[in-house]
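Structure provided below as structure tokens; questions to follow.
Just one protein chain is left out here, and the rest sit where they should.
Now for chain A:
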Amino acid sequence: MSVGHVVIVGAGQGGFQAAASLRTEGHGGPITLIGAEPGLPYQRPPLSKAYLKSGEEEALQLRPASFFEKNCIDLMPETRIEGIDRTAARITACGRNIAYDHLVLATGTRNLRPPIPGLERALDLRTLADARKLRDALPGKRRVAVIGGGFIGLEFAAVARRLGHEVTVAEAAPRLMSRAVSPEISTRFLAMHRGLGVDIRLGSAVTEVTDEGIALTDGAFVDADLVLLAAGVVPNIELATEAGLATANGVVTDARLLTSDPAISALGDCAVFPLTGSGRLVRLESVQAATDHARTIAKRLVGDREVAYTAVPWFWSDQADWKLQIAGLADPSDESVSRDDGAVLRFADGVLTAVETVNDAKAHMQARKLLAGGASARRDSLAERDYDLAMV
């Protein structure tokens, strides 16, 4: 049985992968890949890393135009879908209807813009257009302020520092990257960034952005010629909500990444799904989740196989010469155990949930294998072997 016409809304990392994987899996029917952004689908990770230095746009493309022609993927860039009519099984853009047999929502996220006075002065770093603007604005700006000490803010801070700018990062939480990493890793990265000369203000929310800089809750004022906003994102779920699909902090799916409508799947940054093992509903912002979700959906649609999504999450962040690698997924409240070599193991109820490493591909890959092993890795048995992660 063929699934017929598969329409994918959102031509980012996950939307692209869904189209490509449908063909790899042998889908012969039409595929339409619709994205609001101009140009070919591209990868975002380099936007806060290599691209800011090199400015090379072609290197960002996931595949050249010929790939889409060869694979009969009907790519519609610069097209924003405005609504889903589930009864008629079609979507609309600019008064035009497009019928689907199966719909994949891959709409990603957008920058969170908190109601801070003057925030319109701050630049974003989410899309290629944002990165281009930021890159063009940087030369000649002596002092740069970053709102948000998460991955993107810190990656940018390290690059800007290396380019010779004076950089201040204001983070409202008491530690860096607090939603994603252990306090131990936060502390190490704080020291590293400070060592580079980045001025990091913790527990400092921004109260106002002016032409002169940013004002902080503690009354301090940081002079800045350029301000970057990197304070998190919100998932693009309006299409789903308006169509009556179940949504929470994302489009809610089951373990197969199917939404509350069996003709609609959701993936990547915009999807909330049950984590294997715990069943906890999570939304991940990573290349790994977007691409592994896409492959799972393609397998289900083409092979008619009821595959559940079980991939182990992994993530990386490049800050100066440090590559932070995370295998698994920890809750901020999970316990942590530091190994002598710096690897941090996270545990919930005595079971390994994640491993955080810096420039240590070996431990990172051991952790990915161990977490994928099925049987849960217990703290007591790991402690007996000095937290060696090699599979026994």
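Operating definition for what follows: a contact is a pair of C-beta atoms (placed from the backbone, for glycine too) under 8 Å apart; a residue touches a chain by one contact, two chains touch by 3 or more; residues count from 1.
Methods note: contacts and distances are computed from a predicted model.
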Absent chain [UniProt protein name; select from "3-isopropylmalate dehydratase small subunit", "acetolactate synthase", "Sarcosine oxidase subunit delta" or "2Fe-2S iron-sulfur cluster binding domain-containing protein"]: "2Fe-2S iron-sulfur cluster binding domain-containing protein"
Full-complex contact with the absent chain, from A:His5, A:Arg162, A:Arg256 or A:Lys369: A:Lys369
Hidden partner chain, touching residue among A:Phe67, A:Phe151 or A:Tyr387: A:Phe67
Touching the absent chain when the full complex is considered, from A:Val287, A:Leu301, A:Ala320 or A:Leu370: A:Val287
Residue ranges of chain A at the interface with the undisplayed chain: 43, 45-46, 58-59, 61-64, 66-67, 70, 287, 291, 295, 314, 316, 318, 323, 325, 359-362, 364-365, 368-369
